[in-house]
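Of the protein chains in this complex, all but one are displayed in their positions.
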């Protein structure tokens, strides 16, 4: 097993899928010679050439829309949105078109398109290079939204997304790109979309979260273990549609639930998690459901001290778990 | 007090605000001579002329974006989206621009823009003339989302939206347009944005909802009263940001909560309502929070029997209240 | 009149067939309004005034290989492309057997994979980038096809048109954008929609071939689309064509066009109606004889009658089917 970074896992997944299936190709802004502004497609232009790694004009609606057409033809396009924030010009193509094509054609046409997009804060990106965009799409039947936390998950889930017969939005935490490293098997593997993953077993408090915050939760759990607090950590991995069963099971297990997101609180995907729990296992709870999220202000200012106030901090997670444990 | 229809309340509100303030003007597709495809702007072109009732090219991003610019100049534009479904090309202008202008300019610039959009199903509109779009925008700080249920509320809240110093999305239920009638005072009035409204006091079960479903809840409550079930009905009116206090109060009041939306269930605005209750008054509940919503499929097919399966039906509301009462 | 079709390589049989498809589209449309007025179908969207451009265009393409992304008025195009009258009627009655969507979508939202016809939605112009994607994929695979997309002139003002056209231009893709300029976007007249003389003036900004033609003349449509298709096959990239037509009916059965245009204006436009003028052309050359015309009308009426009957009696999809096909289902 090799230890690689989160972003290397992306590059590896893309490379392997392109080698495996000649229908897979990449399109986006600066994905070619430049290898992507984060270098996620580094080396792919050199290996696969300009026909399979296509630098597009600066037009997100076209990137997605052309990708949809190519997918309808039988290709497996992987469209890169340079920053998740810049998906918004493509919203109509994503929600009206990609998501509804199979349904509206009564299963005649389908759109096996993967949309990759770096999201998340803490990188001095200011208001438009830091946002979490999942909530905007997490109520659109026909879409799947994957948000992995570790290099292992990234690789297995990105490969699964590319092979998926339906559109998948694959959100990558840009701060995790180089910060998070982890082991990845040498042999090929694919992970299932739609499943939450228990990242740590515990008895006292259940933390349900996704993305970078999974690591915050694991660090906190480690620390709190020394204090005798046992934390169960569930990584959603797919935030839409939710893996309801696993969520309910995790909530029941400890009866005390902390939900964590980096997104602003109101209307975030953890609201749905809370609703699912409140609907299905209310009487198993020993404490109110607790949500930890960013403040409800446009995320997030550029100046360092301002950004810090808006960005979820590891000690907040620790603090919240402890409070719940003591409830 | 005159009895008028839901859509007449819109026309009246527009007319009165245009008379009151010459900065108010209307722009959208077919709002001029045609008076809007639903006739919401009927007569306004004739009264105020083509300078203040502007037929635009078929381009929603421009309608909103030009509206933003005009609002920055000091005007009070009311932009009509012909159907809420067709707001999506304007998502970037709404979320990146209108919502964040005040914040990003540190209170230097602001966008007093009202975006009107007919939403909702049950009108044989098929997949793209029936959707509820509020969830897509109900996690964007800087926006306010108003969804009134009665002609009285429509008029008071639309006037408030036009006068509001910040962008407001004003969703109008298109099936309510001619179906719902109600009394409206002769004298001028304005209602507060951001407040939920108790539409009926009750002791056994609390229904929290908005839009057309408020009427379903009231009808059900009336019927169930004969069976001795007393229903408390809270109309959210503003679905973002939520009036948390009033929601919590209403949940506490009966300890049994039914949340109703016409939108698909997962990730809808009632998920946030459920989360708010689960977080703040879990121990006041005597039953799990119950959500009633459309199935998680792209809403909604055109053929009558298919549409009916997807559209919220009044008897579902009645049934759910009864079940909760008997819990 | 001068014989113009011979020079284009058409036999008399060919142009009769062309006319028959135009006429079928027209007669279906007329029937739909009757059905709507009779309360049998809740909604009609029309092709009237645009059949000539649609059918002429189809004849310039390879209907066995090429891809089309039609829009809601394209009765003539989809019929020429292989959709049957029965399928059209099933579509308008929104029955389970409708191959376009099984009654899930509103009428006129075409889509038929067997015919390489993309599925159309209501938000206008979104089909443009899809057609470009088809062309890109074909180019990547080395398939020599043309991707043909249509849309209204109102729709050409949406961002998606611009982005799609630009993308096609950059990659010199075999796409033909055909704007059916029927002079109205619902009630909005040309002057309020754009300030250029012709939508095809926009071609230059995408480095592509552009041309406006008489949308009432199927042979003009054929010529323009043929030229564009030949260019596409030669690797010379996309084209932007504009069919100058007129919408002879209200926007849909929900519209009242007398609130924004006059009877006189419509009456004047009717004098140039392509179905009528092409019939005149064929008659003047002795190709469309009275007898042939009668036969044709009868054949069409019979087909429409039977199809209407069939569609009216056909079953709606099972209400429980609404839960299906949100995502792929294994078997």
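A, B and C label the chains in the order they appear, each numbered from 1.
We adopt the following convention: contacts are C-beta pairs under 8 Å (C-beta built on N, C-alpha and C of every residue); 3 or more make two chains touch, one makes a residue touch a chain.
Everything numeric here is computed off the predicted structure, so don't read it as measured data.
Peer 1: Determine which of the presented chains are touched by the chain that is not presented, and list them.
Peer 2: Touched by the chain not displayed, across the whole complex: A, B, C.
Peer 1: Could you tell me which of A:4, A:113, A:127 or A:140 touches the chain that is not displayed?
Peer 2: A:127
Peer 1: Can you say which of A:86, A:137 or A:216 touches the chain missing from this structure?
Peer 2: Only one of A:86, A:137 or A:216 touches the chain omitted from view, namely A:86.
Peer 1: One chain is left out of this view; which of C:201, C:254 or C:312 touches it in the full complex?
Peer 2: Selected residue, touching the omitted chain: C:201.
Peer 1: Can you tell me which of A:61, A:96 or A:276 touches the chain that was removed from the display?
Peer 2: A:61
Peer 1: Sort through C:122, C:157, C:181 or C:239 and give me the one touching the missing partner chain.
Peer 2: C:157
Peer 1: What subunit A residues would touch the chain not displayed?
Peer 2: That gives, for subunit A, the contact residues 29-30, 32-35, 37, 55-62, 85-86, 88-89, 124-129, 295-298, 300-306, 308-310.
Peer 1: Which subunit C residues would touch the chain omitted from the figure, given the whole complex?
Peer 2: Subunit C touches the missing chain through residues 157-163, 166, 169-170, 172, 191-197, 201-202, 204-208, 237.
Peer 1: For subunit B, enumerate the residues touching the unshown chain of the complex.
Peer 2: Interface residues of subunit B facing the absent chain: 25, 51-52, 56-57, 59, 61-62, 64-75, 77, 89, 92-93, 96-97, 100-110, 141-142, 144, 165-166.
Methods note: only the chains that are shown with their structure count from here on.
Peer 1: Taking the mean of the C-alpha atoms as each chain's centre, how many Å separate subunit B from subunit C?
Peer 2: 37
Peer 1: Using CA atom averages as chain centres, what separation in Å is found between subunit A and subunit C?
Peer 2: That pair's centroid distance is 41 Å.
Peer 1: Just curious, how far off is subunit B from subunit A if you go by their C-alpha centres, in Å?
Peer 2: Computed from C-alpha means, the inter-chain centre distance equals 30 Å.
Peer 1: Return the residues of subunit A touching two or more other chains; collapse runs of consecutive numbers into ranges.
Peer 2: Expected reply: 61, 89, 92, 96, 100, 103-104, 141-142.
Peer 1: In subunit C, which residues are in touch with two or more of the other chains?
Peer 2: 101, 104-105, 109, 121, 123, 159-160, 326
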